[in-house]
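Sharing a structure with you now.
Just one protein chain is left out here, and the rest sit where they should.
The letters A, B and C name the chains in turn, as written, and every chain counts its residues from 1.
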């Protein structure tokens, strides 16, 4: 028989360390508590050493990683707080419930900061559905789950992404991000201050559901996990809505000194984290915890992941007042223990002590230092010869195919299932460059996005990751916002494999460098490792980047669609001859290969500053970045939902035509400018030393015409392109 | 009657159930956009004497568990609301509010699952069918407005007899339409009988509608056409000599 | 303890979008011989009582008041003793 500590997922080395911490043998309850707290999901054993690279400070950053979410100053005494979180494994086996509880979980992190949640986003990665099978069901259930939770709770889903690649067939990615808004004075911390203060549990009853969720997330998915059913729970958005309303009402009083949501590993994790943060201890009596079922063991109560619960650390003597407020919302708030000054986490069942552990040892999981190894596939993909790819005969057909390909097609089918307008702040809805929320009572707006590009990061973990950050920032710039901070969701395979660890390490280095240059510090994040299946191996390395931006004056909000016939269309940035790693290469030529386009971060930053300044000078009528599918796709996107057309002439060059049309050269934007402002714009570009090209004119023809070297290369009716773009999802999901 | 900014203003109550997540949005429009004195009317409350009109907002009262509006209708505030209606005062139910009013029997018919079986959130053109009500007098007949919808159960059902009665009494207030004003199956987003988006009771002091006029009451959010619903209510209050 | 099983369905005359969606789903995975599908709710209630007569009345009242909307739904129920 396996020793208990092995059952609990600990290694021999970890067990030895545990013995040192305790100075004795642990009892079974203690072993179980260490097991969950030292799992990858709670302990970040593999990733913590790498996080040192992240830039996490800046003049606007009031809180970096380490709290439930980071905090960014947005002036006028207001702050925003946000974080991304994964729920990949639960969503793989119970997509509706898994996705719903993923949304619920990240909302509680934001609530725990003291903020009112004002928006949610999501980043979803699937394989394309084949026929009527499992994948189609999975996609529709995940989306229904996200919608169901967000809609019911009344937080708008203002953005996100859905990306497709075969690599996610057995292991889809479901990441959710939540954003909150509050005044500086309202910030809460996850800290158990003040010995004698009470620990109160609020919200749902504690049940056996979700036991072992944290360690479940730290395993590869295989057949036997299908039995890990306890790890799946049903979300209760109504309860969470009450929890938000009640908590915000309590926070407004001066009763609470610390708050922590109960996510992975429930009570044990929230109590030990708050205790060790404050350098205090806690004593909990499990018999006081309101449970849903009889006969739960102390360990079960401590590690249960029942949803919609929070831990409040309440000033001694204020417990009744706190309870009265919760009662008004049909909830209870129950004292389950108190803060002590001896640094121990002591669990009692009535009078009997069942566990006694130094609190700090639980939250300080032993770090594992690994060494990476360059994966073999890279030498093959990097030596890919672009000249072996022949030019398509018909660029019109190529454009049509791209417009309707799953990664480029309209996502309306998805976001119309999400209430994206509740709270009446959504100025730019899903489908734009970013989700834009006005802030009532001010002139300000904030912008949010999630971005990932698994294929780029697979083909070049470091440079690909830089591009994901740069691309995210471009979306904010195009919206008229200054990018201010980042949250990262690291979705990777099994880090115990050196090739995977290499991807992880390189990706983090790339992210760090890009965030440093673009001045977008990392304020929070999440890591989901072990995204592998026995059949398919590891997923693409997929860092998901959640970004926030700030618009000081709502008049600067800028959107994609062309606004007026006669406006002049400009490309900011240079063309290149690259087609490697592009959407075009995959969709049209069936090749996932080559290197990612070159990115020069200093140029990127200068280009972004230039575009934002031009927008703030009010001389830009529309703006978008040039990304997946290149210039041609960007042009189509500026024409959708308008009655306009455009007549475009691509400047002479020595580059391949497919690279000019569909290549993904970096650091580019597509803008339209009123004729009256053209001179100002051009001279401003010259002053700033930023390359721009005048591409053509917006007209009212309803056609997209592109010419190169005197010849028509694209001539398309916009209505046709738009209906193809809109048809893909409804057809795929029918 | 309350004096507000020097004029006689209409005092609004926004009925707040647990889970009514559009209550704040309605409050914002009433308080900040049309500048009327406004307060929340808590589901446990029963005193409406200070109120001139009540908004039953959208959202998911009691999570919409079981059936939208099913549990909400038993709240103490609902008895008070019925008396309020009997006194002839104005009540508007938006989205979940509409569902609650039908469950409570204050409006005929019922709202069932959308034809598509999916939640639907989008801009939607609606056509004003009756511009002579206290809720629509600032519109003209057949005026088109682009008003967001966001619902799972917005498919209005009433039997043929009930429909004939609604028609006979001009109780159909809004219908789903296309941008050029066509009203037919192709412009019906959710399967509602006769494209119905909003109806009144026989005495025209209770309106229920699925679209959200509070979401298009400010031009920054798209358009401000929805504001006329609230302005109509205020106008009718002023005209009634208050 | 009595277990009441209440089934609430949309009235026959009313088009059932959920039923339609399930029928379509079944059809698309190869079940072609299906004439009609209707989807309703099943509510299982444990009543702390052993008096069937009383339970029967209570369940009727629950259905009329809360569990079903008589405008669009009909309901049926069964009672059984639990151990």
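Here, a residue touches a chain if its C-beta (ideal position, glycine included) is under 8 Å from a C-beta of that chain, and two chains touch if they have at least 3 such contacts.
All values reported here derive from a predicted model rather than from experimental measurement.
For the options A:135, A:306, A:338 or A:407, the residue in contact with the chain missing from this view is A:306. Those residues of chain A that touch the chain absent from the view are 93-94, 96-97, 137, 204, 207-209, 226, 229-230, 232-236, 238-239, 292, 306, 330. The chain not displayed touches chain C at residues 1, 7-9, 19, 22, 25-26, 29, 31, 33-49, 58, 62, 65-67.
Annotation for chain B: contacts to the undisplayed chain at residues 62-63, 65-66, 70-71, 74.
Rule of thumb we're sticking to: only the chains that are shown with their structure count from here on.
In this assembly, the C-alpha centroid of chain A lies 41 Å from the C-alpha centroid of chain C. If you average the Cα atoms of chain A and of chain B, the two centres end up 36 Å apart. Not a single residue position of chain A touches two or more of the other chains. Shown for chain C are the residues that touch two or more other chains, of which there are none.
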